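The complex is shown incomplete by one protein chain, all other protein chains being positioned as in the whole.
Now for chain A:
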Amino acid sequence: METTSIISHQFKTPLAAIKSATEVILSGDLGTLTPEQRDYLNVVGENTETMIGLVKDLMDVSRIDQNRVEVRPKWVLLQKIVEGIIQDFRILAMARNSSIEYSYEHDIPPLFVDPKLIRDVISNIIFNAILYKHGKGAVKITVRREGQKGVLFTCQDDGIGVPESERERIFTKFYRSREAVEIEPHGSGLGLYISKGIVEKSGGKIGFSSVHGKGSAFYVFLPVTKDVFSQKT
């Protein structure tokens, strides 16, 4: 068994106990809670989820750094993956007084990628767009064919944007802008680093354009070719 897998297991063991115990108490199985007790336990639950997410991120980073990302490619339609993720995020967008606009071309070829990993990347980008937006416009998502070479996903928001001086650091480990920390103090600053690692492992490219204070547009390009995994180990 891989060392990172064992370390991850050791971290998760106490977290699983806290999470399960909190769930049992919140379920009322052990007796009725006062509203204050319920509020406090909800905080325990939310922070436990943050820790669980952090452990997953750290393990992903470790695998990327060691070039040990497990890739299990299949033929998939990117537009379907994106559609599923958008369904999951519609409620979050509504809760933040926003919405998601989605369009895709109809002649998009299937891609030979790991659907679980690509789902993580796309989810991360859309989640950031919803979380860090401050305008009233929708998050605009598109999937289109990029000639014969591949497929391009884009996600545009009217959020906080990235300051010019910090653009080179956005895909580095633990980078978080001051404004991002103010909006979401619990973020790990690992999501985009992990996304970049996964996209590059899949033979693609990730990038963005941004105007500070006005918004950002992130893109992910994934190639159509099947033999990309045989070229990289």
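Following the convention adopted for this analysis, a residue touches a chain if its C-beta (ideal position, glycine included) is under 8 Å from a C-beta of that chain, and two chains touch if they have at least 3 such contacts; residues count from 1.
In the analysis below, contacts and distances are computed from a predicted model.
Asks: What protein name does the UniProt record of the undisplayed chain give, "Response regulatory domain-containing protein", "Aspartyl/glutamyl-tRNA(Asn/Gln) amidotransferase subunit B", "Monosaccharide ABC transporter membrane protein (CUT2 family)" or "Glycine cleavage system H protein"?
Replies: The missing chain's protein name, per its UniProt entry, is "Response regulatory domain-containing protein".
Asks: Which one, A:Val24, A:Val43 or A:Val181, makes contact with the chain that was left out?
Replies: A:Val24
Asks: For a quick check of understanding: of A:His9, A:Lys74 or A:Lys149, which residue touches the chain that isn't displayed?
Replies: Checking each option in A:His9, A:Lys74 or A:Lys149, the one touching the absent chain turns out to be A:His9.
Asks: For chain A, enumerate the residues touching the unshown chain of the complex.
Replies: Spelled out for chain A, the touching residues are 1-2, 5-6, 8-9, 12-13, 15-17, 19-21, 23-24, 27, 29, 52, 55-56, 70, 72, 116.
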